[in-house]
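Of the protein chains in this complex, one is absent; all others appear in place.
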Amino acid sequence: MSAAGYFAIDRSEPGIWRATFSNPPINLLPPAAITELQAIITAAEADAFVRVMVFDSADSDFFIAHFDTAKAAEMSREPGWSGHSPWIDVVIRLSRSPVISIAKISGRTRGVGSEFVLACDMRFASRQRAILGQPEVGVGLPPGGGALEWLPRLVGRARALEIVLSGDDFRADVAERYGWINRALDDHALGPFVDDLARRLASFDRETLGEIKTLVNRVGVPDGDAIETSNRAFFDALARTAAQARRSQLAGMGYGERSDFELNFGRRLPDLQPGAAPVLSAARPT
Amino acid sequence: MSAAGYFAIDRSEPGIWRATFSNPPINLLPPAAITELQAIITAAEADAFVRVMVFDSADSDFFIAHFDTAKAAEMSREPGWSGHSPWIDVVIRLSRSPVISIAKISGRTRGVGSEFVLACDMRFASRQRAILGQPEVGVGLPPGGGALEWLPRLVGRARALEIVLSGDDFRADVAERYGWINRALDDHALGPFVDDLARRLASFDRETLGEIKTLVNRVGVPDGDAIETSNRAFFDALARTAAQARRSQLAGMGYGERSDFELNFGRRLPDLQPGAAPVLSAARPT
Partner (left out) sequence: MSAAGYFAIDRSEPGIWRATFSNPPINLLPPAAITELQAIITAAEADAFVRVMVFDSADSDFFIAHFDTAKAAEMSREPGWSGHSPWIDVVIRLSRSPVISIAKISGRTRGVGSEFVLACDMRFASRQRAILGQPEVGVGLPPGGGALEWLPRLVGRARALEIVLSGDDFRADVAERYGWINRALDDHALGPFVDDLARRLASFDRETLGEIKTLVNRVGVPDGDAIETSNRAFFDALARTAAQARRSQLAGMGYGERSDFELNFGRRLPDLQPGAAPVLSAARPT
């Protein structure tokens, strides 16, 4: 077991790396964890014995809460291996790597947390504990890290629109029905299921796994430039007055803390409406 | 509440238009209702406060029964805003509009009725009351208003073929499993679910909603020319002897009336076979 930073890596089983994310109190994803993810992928690819990386979380309430916006200024602008900015580099590298990635999801994973599991090759979630969401719309932003590219391909346009326009929280059973995750499993069965799958993959040839993945990738995998388009829209929207007004409401609601707000972020989004309802009532024709 | 014609529009809640379709006895869709839909979309877009349009029906047995073929000659040929003929203009405008559209489906919606809900951004249906179908094949025609373009993208080729080649009636739970609709909900839960979703959308910024939708639309939305191809095939097939022979059988069966035939149109399609079975039995080698 090594813990370079946010991810503790268990290499105790041949062919398998298990990376456990931990960043108390609610597993926000800071820029430094993105840099660390780039390094983990590089190291796993450099070790010819590694077939599969399993990502899980040390906090069963939060897989990855969302991006740590308070640390946004620390974000590296250095293009990664793929030529893209760090987050998009992580997405592109995970989806192209001969090392197969599996997300084992317990707790909430929203925003970039959802986009991380979407970038993994497969994802399995606890029926009792997992909640997925793309709440960006509620703070006046489009998702900018891959959700808009992965979701319509995986769940179809209508369900993708429901997810990203409602910003709501989705339980694992609905996420499974929609195709957002591979499967929802009862909490006690999730660990054994993913272990069995990881060991199967570890028993196969890395060259064959990589070749099959490359052939599958001819269909249904977004390119980095498409994600960059959403990423630019995200940063452009950050500067808009409407988004700033919504985001300013987050302060004092428990944002970034182990709070009712973070536990139910998707459900609570309509609370952020900056006085719009009365304004609308007054101004609109009846 | 205003009722310009076939659609009564309830504007009582800020940001939400609820358009209820009514055309007794079975909610056939006449050409004039298509013109009205074009006007409703134009008006909703012109009102900067409108975020979401919810479409439902005044008849819980029929959402939109199907096109009113008896009035086909009244169909305008005038190209709409999109440059396409009126029905395709409705499809294209709904799918590109910054105003989000939701179909709330109780009762049957077949043919152009299914194609209408497919053109809405999202669709939710009563588990007990909704039935979807594309029965065109049974009267010798290909679907011509978008089904052949939306369905393979949403439900995959094999299920799309099952839907459009069988022409059968599909209950909401199967339609949900296939991805034809977002979700099937118990009848008593459908209204509250759609209300909650519409109010969420109404609490967000129209600019953000529209921007996200535009980004999602890079994948999985058909263009007007593709639908025009099917539309021409539909009208070409109308002139074929086989289609005319099948359609001539509709008279006297309860077509267009509140009848067992219209309640079970999909199931009844094999009844329309114009004497084919005995001919086939005699002529084919054994």
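Per-chain residue numbering starts at 1, and chain names A and B are given in the order in which the chains are listed.
The rule is simple: contacts are C-beta pairs under 8 Å (C-beta built on N, C-alpha and C of every residue); 3 or more make two chains touch, one makes a residue touch a chain.
Predicted, not measured: the structure shown is a model, and the values here were computed from it.
Student: Which candidate, A:32, A:75, A:154 or A:253, sits in contact with the chain we can't see?
Tutor: A:154
Student: Of B:8, B:32 or B:237, which sits in contact with the chain we cannot see?
Tutor: Reading the full complex, the residue touching the unseen chain is B:237.
Student: Please identify, in ascending order, the residues of chain A that touch the omitted chain?
Tutor: 11-12, 14-15, 47, 49, 100, 121-123, 153-155, 176-177, 179, 181-183, 197, 199-201, 203-205, 207-209, 211-213, 215-221
Student: Contacts of chain B with the missing chain: which residues?
Tutor: Output for chain B: 137-138, 140-143, 148-149, 151-153, 155-162, 164-168, 174, 177, 179, 226, 229-230, 233, 237, 240, 242-243, 246, 269-270, 272-273, 276-277, 280-281, 283-286.
The rule we apply is simple: only the chains that are shown with their structure count from here on.
Student: Return the distance between the CA-based centres of chain A and chain B, expressed in whole Å.
Tutor: Each chain reduced to its C-alpha mean, chain A and chain B end up 35 Å apart.
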